[in-house]
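The structure that follows is given in the form of C-alpha cells.
The complex is shown incomplete by one protein chain, all other protein chains being positioned as in the whole.
The letters A and B name the chains in turn, as written, and every chain counts its residues from 1.
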Amino acid sequence: MGLGLLASRALRSSRIFTSPVSRNAIVRTIVSTPELQNPEASAAAQSPPEDLPIRTPVAGARVEFTNPDDAIEVFVDGYPVKIPKGMTVLQACELAGVDIPRFCYHSRLSIAGNCRMCLVEVEKSPKPVASCAMPALPGMKIKTDTPIAKKAREGVMEFLLMNHPLDCPICDQGGECDLQDQSMAFGSDRGRFTEMKRSVVDKNLGPLVKTVMTRCIQCTRCVRFATEVAGVQDLGMLGRGSGEEIGTYVEKLMTSELSGNVIDICPVGALTSKPFAFKARNWELKGTESIDVTDAVGSNIRIDSRGPEVMRILPRLNEDINEEWISDKTRFFYDGLKRQRLNDPMIRGADGRFKAVSWRDALAVVAEVIHQVKPEEIVGVAGQLSDAESMMALKDFLNKMGSNNIWCEGNGMHPNADLRSGYLLNNGISGLEKADVFLLVGTQPRVEAAMVNARIRKTVRETHAKVGYIGPPTDFNYDYQHLGTGPQTLTEIAEGRHPFYSALSNAKNPVIIVGAGIFERNDKDAIFSVVETIAKKGNIIRPDWNGLNVLLLNAAQAASLDLGLVPESEHSIESAKFVYLMGADDVSLEKVPSDAFVVYQGHHGDQSVYRANVILPAAAFTEKEGTYVNAEGCAQQTLPAVPTVGDARDDWKIIRALSEVAGVRLPYDTLGAIRNRIRTVAPNLLHMDERQPATFSALLKPESGNKTSSTPFGTAVENFYMTNSITRASKIMAQCTAMLLKK
Amino acid sequence: MLARLATQRLLEIRQAFRQIPQTSRSLSTALNYHLDSPDNNPDLPWEFTDANKAKVKEIISHYPSNYKQSAVIPLLDLAQQQHGGWLPVSAMNAVAKVIEVAPIRVYEVATFYSMFNRSKVGKYHLLVCGTTPCMIRGSREIEDALLKHLGVKRNEVTKDGMFSVGEMECMGCCVNAPMITVADYSNGSEGYTYNYYEDATPERVVEIVELLRRGEKPPRGTQNPKRINCGPEGGNTTLFGEPKAPPCRDLDAC
C-alpha cells in the first residue's frame, strides 16, 4: 500500500509539473470535489486495495448455482466474486456488497435501462456502462467508486433533477424517496439548469393511486409492473423527448387488484397512496410486522401506525408467499378499522335497542343464559378473521358446556378435517411456479386470493403453462381455456373424454386447484372424489409432487380445520337456542330460531349484530397477537400494532373470562398457556413460518358414494373489495367497489 | 471573479433573449393524452376499408406470425391515410385489434412519432422544415407566409378543411434548403402522396398552395428552375469527366 501511494503521489506531482492543468476560470463546473475535475489523474492515483476489508452482499443477496460450470468470476472494485452466467453487472455488484444506485431497475421486473443511474466503470470499456442492463462477462473488472463512475452518477442526477419539481416539503414520498436519498448520496450540491421546468397533467388512476405526474422521472417501473405483474395493459409511455409522460392516453382507471403496488415501486412521489395523502410522514410512523387476514394467503405486511391509529399498510418481503406485493384490499382496507367499531359490551333491551353495560353484567347475562339451554342447543361459529388461540378457547369452552357444534364459517357443514392435505394448497404458493398445467376447479383466484393469482400469472408468463378453468365466466389476467361451468365437465375430464385430459396427463408437474367455495355445496364429497380420480389418472400425486390443491378463502379456515372445528350435526343451527358468534358475519342467521339467544363477539358492527342479543367487543387483528394459518398450511403471527378500541378485549380473554363466570373455568391464563393447549391438538400451529407437508395423501380417503349434481359452480367472492366485516366498513373499499368493479 | 461576472452577464443576455416564457416546442399536432370530442372518441366505429384490409393482410405477411406487433407503424400509416391524414382513437384501437396487442402499446407508438397526427389536419398537410439549414435559409419566413396566406395558426386547419401547416424536423434536403413537404390526403390511401418542394421561397409556397387548391399538381422537387435536382444552379461546374472507379474492392465480384 505504502509503495503504491508513494508512486501515485510522485505521479500526481509530476503531472502538475509536466502538463499545465489549465484551471480554466470561465468554465463553471458543478463538481465540488476537486479531484473529480480531473478524473484521469485521480484514477491513476487509486491503487488496487491489497488487504480488503470484508464486504457482505447487499440486502442478503444470495446466489444459487444451478449448474456449477456456468460460474464466472468478475472483479468488483478488486474483490473477486463468483456469479452464474447471465447475471448482470449490477447483480454482481450486489453480491460483492456494493449497492449501485438505481431508479428503473427492479429485480422483479424486466430490465429497461433508461434511467442511467446505475452507470459504473468497466475496465477497457470506453465509456461508463449501465450496469443493470449489461451482462457480466468473465474476468470483467468493474469499478463502482472511481471518479468516472461518480461523475457519471452526478451528471445523471443533474439531468433527472432538471425537470423534477423541488416540492419535497409537500410530497408524500418525502423521507422515503429514492430520488431524495440518492441525490443526497450521489448528486451534486447545485444544478445548472435555468430554463423553465416542464409540467405534466395529472392522471386519474382511480381511488387508490394519487398521481403527481410532474414528479415523474420516466423510470417506467409502473408501466412494467402493470404489464408484467398486474397483467393490465393500461399504462404506457406516451410522447417523446421532454414531452414524454406516463399515462393511459384514453382516460382509464387502473382496474387491477394489485394496483397499489405501483405506489411502492415508484422511486419518486409521482404515484402515491390517495387515502394516505397528506396524512403522515413516514418517520412519524411505528412499523409493526404482522400478517394480513383479509384472505387465506396470509400476505406479510407491515402495519404503520401513529398513536392509536393505523395509518397505512405496506407489504413485507416473503418470497414464499407474497414476494413483495400485496393486493389492494390488503393495502387499503385499514380505514375500516376506524369505522363501525364495537367499543362497549352491550345488551339488547326489551325495546330492541342496545344498551352499553359493564363487562361484569354482560358476562353474567351470557353465563346465565348458557346454563338455561340444553347442551345440544348450544352452537358456536368462528368468524373468518378468528385467530387460532381464540378458536381453541371457543371450542374448549363450548365442549365444557357439553356442546360440540362449533365450526368456522366458510367450511361448510361437513368439512373434511381429518386429512390435512384435503384442505391445503399442498404445493405451496411458491411451488406453483414449477407447474406446467393448471386446472382451476370452481375457483377464481384473482378475487379469492390475489397473490396466488399473481403467482399463477408469473408462471404462465415465464413458462407458458396451460390453464384450464371450470366455473362461471370470470376475468383472468392471463391466457386460459374455459372448459365448462359445472361438475359434469370435471367428470368428462376424469373419464378422459375431454381434450384437456391429455394436456393434464402429459404434463410434468400438473396442478389442480379446487376452490373452497365448493365446501358449501352438498355434493362436495362427490366432487372431491372426481377430482381425486383425475389426480390418480393424471399421476398428479407423486411422492415428490402433490399437485392436488385446495384454495381456501378465509384466514381462519385452515387453523379451524387443524383444530378440528367440525360441527357435530348438520342442522344444529336450526334448533339452536344459544348461538355464540365469534366474529362470524357471513353465516346465514335466517335459520336461527327467533327465540334463540345470540351472542356476538367481534370488533365491527356488521351483519350479525342486527340479530345479536349481547355484544362483546373484541380486538381486531391489528390489536392482538394471534396465530393464523394460511392456505398452504404455514402458521404466522399477527402482532398488536395499536391499542384496542374502547373497552374491547382480546378474543381469547373474553372466552376465558366467560368460562369462569359460567363456572367452567378454562385452564389457561396466558397466551403461552393457551398455546401449550394448542400443542396437544395441532402442534403445527406453533411452528411459525414453517410448512409441514401433509403426510397423508388424499388417495387414502374412502370413495364417496353420492353423485355430483349438475348445478354449475358458483362464485365464492362476489365483491373482491368487500369480503369481511372490516372491509365492509371501509370507505375506501366502498369507493373501489363503486368505481372499479365491472357492473 | 472574472468568471463569475462573465457567467452573470451570460445569464442576463439569455434572460433578455427569452422574453416569452418558452413553452416546450412540440412537433406533434396533439396532446400526449386523449380528450373525448365528437369526432374523436373510442365509441366511434372505425374499420379498415375492404381495399385496405387486403393491404393490411399484405403488410402483416411481412412479419413472422408471432411478431405481428411489428406491423404497427405501417398499419398506423395506412390508417392515417385512410382517415384523411389523422388518427382518431378508434383507428388506433382498430390497429391494436389487428395486431393483437393492448391499445396502449399502439398509443405509445402513435404519440412517439410526430408524423402520426392525432388531431385533425387539412387535406393538404403542409410541413415546413425547421431544422438549422432550412432555418438559416429562411424557413421561418416561409412558414409565416403560409400561415398569413391561409389565415391559420400552426397545426390549425383552414375553415374549408383544405390546408393545415405544421413543422417538422430535417428531411434530409439540406442541399436544397429551405423545403416544405406536402402530405396529400385528398384522395385517400390510394392517391396518397408525400412530396417535397425544395428551394422554396415565400412567394413560391403561396403559389404552390394556390395550385393545390385548384387541384393541380405542382412539380415536386426543387422549385428553382435553374437547378436540376440537387445539382448546382446553372448546371455542373465540376465532375465533368467519368467518375473514378470506387477506391475499395469491387463487392460484386466477391
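One rule holds for everything that comes next: a contact is a pair of C-beta atoms (placed from the backbone, for glycine too) under 8 Å apart; a residue touches a chain by one contact, two chains touch by 3 or more.
The rule is short, and it goes like this: contacts and distances are computed from a predicted model.
J.: Tell me the UniProt name of the left-out chain, picking from "Cytochrome b5", "Translation machinery-associated protein 22", "Trafficking protein particle complex subunit BET3" or "NADH dehydrogenase [ubiquinone] 1 alpha subcomplex subunit 6".
T.: Result for the unshown chain: "NADH dehydrogenase [ubiquinone] 1 alpha subcomplex subunit 6".
J.: Omitted chain: which shown chains does it touch?
T.: So, taking every chain into account, the missing one touches A.
J.: Determine which one of A:360, A:374, A:571 or A:679 touches the chain that has been left out.
T.: Checking each option in A:360, A:374, A:571 or A:679, the one touching the absent chain turns out to be A:360.
J.: Among A:365, A:378, A:566 or A:657, which one is in touch with the chain left out?
T.: A:657
J.: Give the residue, chosen from A:648, A:664 or A:729, that touches the chain omitted from the document.
T.: Checking each option in A:648, A:664 or A:729, the one touching the absent chain turns out to be A:648.
J.: I need the residue numbers on chain A that touch the omitted chain, in ascending order.
T.: With respect to the unshown chain, the touching residues of chain A are 358-360, 619, 643-644, 648-650, 653, 656-657, 660-661, 665, 669.
In this text, only the chains that are shown with their structure count from here on.
J.: So in the complex, which bits of chain B are touching chain A?
T.: 2-3, 6-7, 11, 14, 21-22, 24, 26, 28, 32-34, 42, 89, 101-105, 107-108, 111-114
J.: State the interface residues of chain A toward chain B in the complex, per the touch definition above.
T.: Chain A reaches chain B through residues 25-28, 194-196, 198, 201, 203, 233-240, 242-245, 247-251.
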